[in-house]
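All protein chains but one are shown in place.
And now, chain A:
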Amino acid sequence: MTTPLLEVRGIDKSFGPVQVLHDVAFSAHAGEVTALVGDNGAGKSTLVKCVGGIYPIDSGDILFDGKPVQVHGPRDAGTLGIEIVYQDLALCDNLDIVQNMFLGRERRRGLVLDEASMEEMAQETLSGLSVRTVKSIRQQVSSLSGGQRQTVAIAKAVLWNSKVVILDEPTAALGVAQTAQVLELVRRLADKGLAVVLISHNMNDVFAVSDRIAALYLGRMAARVKTADVTHAQVVELITSGRSGDLGIMP
């Protein structure tokens, strides 16, 4: 098997007296969508924030492309090429699509901003992802639908050559048509060679696009399986009781 692009081993994380993650191992492979599932409070978001450098880990290793790395803050994660797209989407409503995609990393030509080349790069990125729903890239983000915002947030990750994109519930607030577009975008991202991690509660979304499923149960990794080898019922059991047949945490 190939080396995972992102791998974490033996992660422990406590908030005061509460241990949220117990010896968690997780990996994401280039070109694949790995779904991270689990009940509310299972530790999905905490795990992701540990990888993203928002929470320091108590113990454990993070490996990137097979090499151990230290992630002390979001900046470190960004430098490695790890991008997290949060549920609440850190986009600025009062700026347009191009301004959002280049926020804080604007290109300059001399003293002024190089609007033309930023526009061109934003357009190329969107068309490279076959995004056809956005009419103009000079549209203000406040005028976009939920699905289009998600699209812009994801495209931003691609523009900055991220290697690992982590999506936290990208379809949670969307209607059916927009969910379909976002799911297809998630799949295209992986098909372009990125490692994608999808956090979702919706089993249809998980089965529609994922290659692997990692199920967390009360802060422990219950099972890491290939989506092709499991059924819906098994995954639901793993989420709700931490085990299913010979899969999961043994008593």
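Basically, a residue touches a chain if its C-beta (ideal position, glycine included) is under 8 Å from a C-beta of that chain, and two chains touch if they have at least 3 such contacts; residues count from 1.
In this text, contacts and distances are computed from a predicted model.
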Self-check item: Protein name, per the UniProt record, of whichever chain is missing from view ("Sulfurtransferase complex subunit TusC", "Sugar kinase", "ATP synthase subunit b" or "Homoserine O-succinyltransferase")
Solution: "Sugar kinase"
Practice problem: Can you work out which residue in A:M101, A:M118, A:L194 or A:A208 touches the chain that's missing from view? | Solution: A:A208
Quiz item: At which residues does chain A meet the chain that is not included here?
Solution: 130, 175-177, 179-180, 183-184, 187, 203-209, 227-233
